[in-house]
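Following: one structure in structure tokens, then a few remarks.
Apart from one protein chain that is not included, each protein chain of the complex appears where it belongs.
So, subunit A:
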Amino acid sequence: MKQYIIRRLLQMIPTLIGISIIIFAISAMVPGDYITARANPNMSIEKQEQLRAIYGLDKPDYQRYFIWAGNMIKGNFGDSMQHKKPVTAVINTFVWNSFIIGFCSLILSWSIAIITGIFSAKFQYSLFDKIITLLVFICMSLPSFFIGLLLIKFLALDLKLFPVGGMTTAGLNGSGWIYIKDVIKHAFLPIMVLTMLSTGSLTRYFRTSMLEVIRQDYIRTARAKGLKERTVIFKHAFRNAMIPAITLLGFELPALFGGAMIMEQIFVWPGIGHVYLSSINMRDYPFMLGFTIFLAMLTLVGNLLADVLYGIADPRIRLK
């Protein structure tokens, strides 16, 4: 097992190099750079050249790649052009806000999806199953900005239960418990919408997986042994049905840190999603490349984790 993990980690190195080349190539091929994106008509041609020289944008692409990659190896992500701060500092400022709502909605949507998935599989074609399926499809098919704005209209403006947006009340000087309560109040709506969006597909997934397991011979055997239905479902069937879910969990890792661009925009949540988007629009190369690499690394780690956990959970799979 240890050997397997080390080998996989070593394999990541060429993969990452490949990813970095592709990402850099795409960014270099996209027309424009930070100076053209700024589009300041007061700027003379000399000034533009001067800025390009300071940012190193005047060098040929392959040279820029090696300079950038060299710095990355040393752990130096460079300075974000828009924020005039190190990329790592910018990521650190915003990513945890995204993580808060990402993590809460992950826990919620998985819990809800597992429970509803199991029951609608257990009682397939029952009224409960049909209602759940209907609800799930409604949640899945409504666009996120629509649900978001609708909830703001009803819960925030009409009923005044929640604030319209932001993460804290402006000018609140609270600390400790008061602060946490304020954040929870602000986070409620975005978490709710994110949960609604992701629960749908997860429920469908768990339901299918459960249905498949329930039809297996060993479940019939368990029932024939005279085990209680509860034991059959939650012990024998549930654990087997959950194995494919590990792969899904691996994919959730980058999503946790990646931020939700649309949701953050609607609820004015200070997450990393819209910072990332604007870095792409503005051709803020250090940030956009740095953060993309960060997400790529998380994806690779998420996959490794999933594979290792797979081996632990299912003794039939041998990792070599």
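Here is the rule we use: a residue touches a chain if its C-beta (ideal position, glycine included) is under 8 Å from a C-beta of that chain, and two chains touch if they have at least 3 such contacts; residues count from 1.
The criterion applied here is as follows: contacts and distances are computed from a predicted model.
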{"item": "Protein name, per the UniProt record, of whichever chain is missing from view (\"ABC transporter substrate-binding protein\", \"Periplasmic dipeptide transport protein\", \"MaoC family dehydratase\" or \"WD40 repeat protein\")", "value": "\"ABC transporter substrate-binding protein\""}
{"item": "Given A:I5, A:M72, A:L277 or A:A313, the one touching the chain that is not displayed", "value": "A:L277"}
{"item": "Hidden-chain contact residue, picked from the options A:V164, A:I219 or A:M242", "value": "A:V164"}
{"item": "Listed residues A:C139, A:I152 or A:A245, member touching the removed chain", "value": "A:I152"}
{"item": "Selected residue (touches chain absent from view) among A:V87, A:I114, A:A241 or A:L295", "value": "A:L295"}
{"item": "Subunit A, residues in touch with the chain not shown (by the definition above)", "value": "15, 18-19, 22-23, 26-27, 30-32, 36-47, 51, 54-55, 82-85, 93-94, 97, 145, 148-149, 152-153, 156-157, 160, 163-168, 170-171, 247, 250-251, 265-268, 270-271, 275-278, 280-283, 288, 292, 295-296, 299-300, 302-303, 306-307"}
